[in-house]
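Only a single protein chain was left out; the remaining protein chains are all shown in position.
Our next item is subunit A:
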């Protein structure tokens, strides 16, 4: 069966003064119609870069140096910028992290909504406004008619993120990529916004790529989880399997660090050390300086992503490769 979106061996590099560094290495995954996939990992894992690479929006000095982004039968990575523009904000919408920064401070909400529709659809301004109103209703903005003339600073953070979600819905996209959509928000409204987003994906039949460092959020919303570390996928599987039975030492560490897995009275369980920087990548498995199970081979050879019990469960670790598939 053909997937809605299929990323094959994606590679993204940054051209720094000291030379080129690889931020995304051999990343492959797919997304089916209406499916919800979580992209998790600590900060700096390459989640955002992966998300932006899907719509070919890597800002300089970065560039897609290899691989394919197959979407509706075409490779986005190979399209011209004009062709990509027809997909961005149209078939694939993005939601950014901080709604205080994503909306343009000097343009009214109405302008920022209708311009998106007019960029992609052949409709009149009045029709565009009607669509905008309809979507504002869908994200439960009270008295939407009055809102179109207002400016971003007149809204709270939560309201702004609702507006950003409404903008994402404007063109009835097939995919929404949400990059840490609740991280910048007040804790008290995070769940509300996350619920809204996941309900809308369901009712509008949109697929969702949810990017977050918070495994807790991902486990509530998504069908599948992709765990990234230092620009590579280290584990992939159905959400319930990964959460209840993590295989990769890094995933295990992430799960053990979740507040709900912490035991009372015990010290907070955290993975020791930090994510390596791109200019200082360890040889072999890039997780080895932080791994309890490290073996000599880990320091030499990058572990391949292999199937474990079924074709949905993949993991990249030498310790598991030995026991599992030989």
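In this section, a contact is a pair of C-beta atoms (placed from the backbone, for glycine too) under 8 Å apart; a residue touches a chain by one contact, two chains touch by 3 or more; residues count from 1.
Convention: contacts and distances are computed from a predicted model.
One subunit of the complex is not drawn; among "Cytochrome c oxidase assembly protein CtaG", "Peptide/nickel transport system permease protein", "Heterodisulfide reductase subunit B" or "Lactate utilization protein", its UniProt record names it "Peptide/nickel transport system permease protein". Within the full complex, the residue among A:5, A:39 or A:94 touching the omitted chain is A:94.
Of the candidate positions A:4, A:79 or A:119, contact with the hidden chain is made by A:119. If you put the hidden chain back, the residue from A:102, A:161 or A:182 that touches it is A:102. Only one residue in the set A:5, A:55 or A:209 touches the chain that does not appear here, and it is A:55. Considering A:5, A:45 or A:167, the position touching the chain not shown turns out to be A:167 (whole complex). Hidden from this view is one chain, which touches subunit A at 52, 55, 57, 59, 85-90, 93-94, 96, 98, 101-108, 115-116, 119-120, 151, 153-154, 167.
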